[in-house]
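With one protein chain withheld, the remaining protein chains of the complex are depicted in position.
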Amino acid sequence: MFELLGIPPQALFGQLLLGLINGSFYAMLSLGLAIIFGLLNIINFTHGAQYMLGAFVAYLLLQYLGVGYWGALLLAPIIVGAFGIVLERLMISKLYHLDHLYGLLLTFGLALILQGLLRNEFGISGLPYNIPSQLSGGQNLGFMFLPNYRGWVVVASVIVCFGTWFMIEKTRLGAYLRAGTENPTLVGAFGINVPRMITLTYGFGVALAAFAGVLAAPIYSVNPNMGAELIIVVFAVVVIGGMGSILGAILTGFGLGIVEGLTRVFYPEGSSVVIFVIMAIVLLVKPAGLFGRTA
Amino acid sequence: MKKTGLIVGGLAASLMATSALAQDIDVKIGVLNDRSGLYADLSGEGSVIAARMAVEDFDAASKGINVEIVSADHQNKPDVASNIARQWIDDEDVNVILDVPTSSAALAVHEVLRDSNALMLNSGAATSDLTGEACSPNTVHWTYDTWALANGTGSAMVQQGGESWFFLTADYAFGHSLERDTAAVVEANGGEVVGTVRHPFPGQDFSSFLLQAQSSGAQVIGLANAGGDTVNTIKQAAEFGITQAGQSLAGLLIFLTDVHALGLEAAQGLVLTESFYWDLDDETRAWSERFMEAKGDMPTMVQAGVYSAVLHYLKAVEETGSTDAEPVMAAMKSTPTSDPLFGEGEIRADGRKIHDLYLFEVKSPDESEGAWDYYDVLATIPADSAFRPMEEGNCPLVE
Partner (left out) sequence: MAGETRVAKAITPKSLSYAQGMPRHHLALFAAFLTIAVLAPFFLYPVFVMKVLCFALFACAFNLLLGFGGLLSFGHAAYFGSASYIAAHSAKVWGLTPELSILAGTVVAAFLGLIFGYLSIRRQGIYFAMVTLAFAQMVYFFALQAEFTGGEDGIQAVPRGELFGFISLEADRAIYWLVLAIVFFGILFLYRIVHSPFGQVLKAIRENEPRAVSLGYQVNRYKLATFVISATFAGLAGGTKALVFQLASLTDVHWAMSGEVVLMTLLGGMGTIFGPIVGATVIITMQNYLATFGAWVTIIQGVIFVIGVLAFREGIIGVLSRKIKKPL
């Protein structure tokens, strides 16, 4: 039988597809991080916790208000995004004139608080959240059985990521945003409320994380630590892509998902470290990341 | 200074005990477990509640035994666990440490207590090393261990026709030992292991590993992982149609709280071994209802084990009139155990507490009659064959 590196090609296709699915989450999360870093210069360590909040809000909406998956997909990002806006106004906005380090430490602290509070309230075992009935079941692709829901994750992620990219790079609103980060005084002089724009941008970045959280809820268990380990990996993804580069974050997210997927086949133990190895190499060779502008 | 004071006090107390009048003994019980992490639900505050119930049921106060219960969070880390254990016995005169889930943390406490004047009655940890070559005169392993679970689930699955196995193993020492123990049982029963994949710990997405398990064509996928990893693996196996396609899953370390978290939809049909279930008989139901009132959840076998261990410990304290490690341990080992939760049993010379184990199958949502109605009993594994025979453990305490 024809084999590639000891793995039947069907199995390899399957693994590539799974890598792409995981990459969808990396892409969405790193996109939010990149936007926040690009426009606010804040390294948002709370991102993982906000992703987790998205999943929890979806769970709570279902438990207490009977709002199902589709409603949650819309509402949870808005709720968590609004929460992000409050955080930005109350705390993060106080740090813009300081070194990156402080933003990182503040949001790190916020992440600890959020995770701790939810852990006290809901424990750690994880809460069940079912796949919506419209997306249960799956397709037999010949080389693997693809659950419909995972297919949906890839589709949703691609739409959201490239939609966001288009908005920022190709529309007038995006142009204001980019200009506002380059020269806030000048943009302000044109009559645009720059602080509000920045606040809304943070809210949007957080909402992206929450959206990813809702997408993740049915396939990973909803638990307070679901974002804690992930955030470190997503950081690496953003750095590899080039801090602040929108397209870089998206492409690297999908790409590294696939690389990690392949590692799971050839050297499964190493799949948790491969991204960091890549990050070290990229930073040593190309300091500004794969898609970053050289500083 | 404090230590000698304690010993003198203990001697005085044991002298007084002979008079059979109301003794006055201070006992300090430390419940050391996970209160914030992966195993907080299956041990955590529930184990403290169970210990308190045991003290009440034993009616310690009227027997002149003043029991104080302290608790701490070891965060599943061996360094934190050994640190707290050290401080408890050196500085706070704790006499006995209970629960200690997570094998690495349990082994750390086990080493700290060796040669000390305190005991560990371990209910939460799985590693059978506690009563193997590294056994200690100060440790009793109470509720279950890897060997017993591997033996119960492994042999049952092979006998039901699941002869070829693929292991999905958490890549850490505990996962490796669970895999090794189970593979040995599978092979001893005539089955074979066709492959194994090791996933990073803790993991989030197991689909890639499940796919590898699927393409191996094995009849049984053995899950040599624990906690959230197991929950996620089972969930994703259902999602990818692994079980529907005819492969069965064998959970090698699954607790009631895991099944609760999974929901019956995903967990149904799973075969697992435990030493306690709340719905076994009238006595377990009555006790569990009381526990439920205090905790809000049904007890796990780990929490039940803490209750049983505290009860037996206090009996030994009453009998010897002492809290010193050696006489109390001798009394615990020489007296058969008996309580409403685990029935009759005994503590062997190697520190292994033995009792019946049960092979359970998780009910389907239709079969379940309400909250926490999760298990059907498939078989009872009698105490004498449920645990590793003493001579195979190579424990130096066994002559």
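Per-chain residue numbering starts at 1, and chain names A and B are given in the order in which the chains are listed.
The rule is simple: a contact is a pair of C-beta atoms (placed from the backbone, for glycine too) under 8 Å apart; a residue touches a chain by one contact, two chains touch by 3 or more.
Note that the coordinates shown come from a computational prediction; the quantities given were computed from them, not determined experimentally.
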Touching residue (missing chain; options A:Leu12, A:Leu105 or A:Ala156): A:Leu105
Which of B:Ala173, B:Ala245 or B:Ala286 contacts the chain that the document leaves out: B:Ala173
Sole contact to the chain not displayed, among B:Asp73, B:Glu187 or B:Asp279: B:Asp73
Missing-chain contacts mapped onto chain B: 35-36, 40, 44, 70-73, 77-80, 82-84, 86-87, 90-91, 103-104, 107-108, 111, 171-174, 176, 201
Interface residues of chain A (partner: the chain not displayed): 43, 91, 94-95, 98-102, 104-106, 108-117, 119-120, 232, 235-236, 239, 243, 269-270, 272-273, 276-277, 279-280, 283-284, 287
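To be clear about the criterion, only the chains that are shown with their structure count from here on.
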Residue ranges of chain A in contact with chain B within the complex: 8, 11, 14-15, 18-19, 21-22, 116, 119-120, 123-128, 130-131, 138, 144-145, 147, 149-150, 219-221, 223, 225-226, 229-230, 261, 264-265, 268-269, 271-272
Parts of chain B lying in touch with chain A, wherever the complex brings them together: 36-38, 40-42, 44, 171, 197-200, 202, 204-205, 207-209, 211-212, 215, 227-228, 231-232, 235-236, 239-241, 245, 257-258, 260-263, 265-266
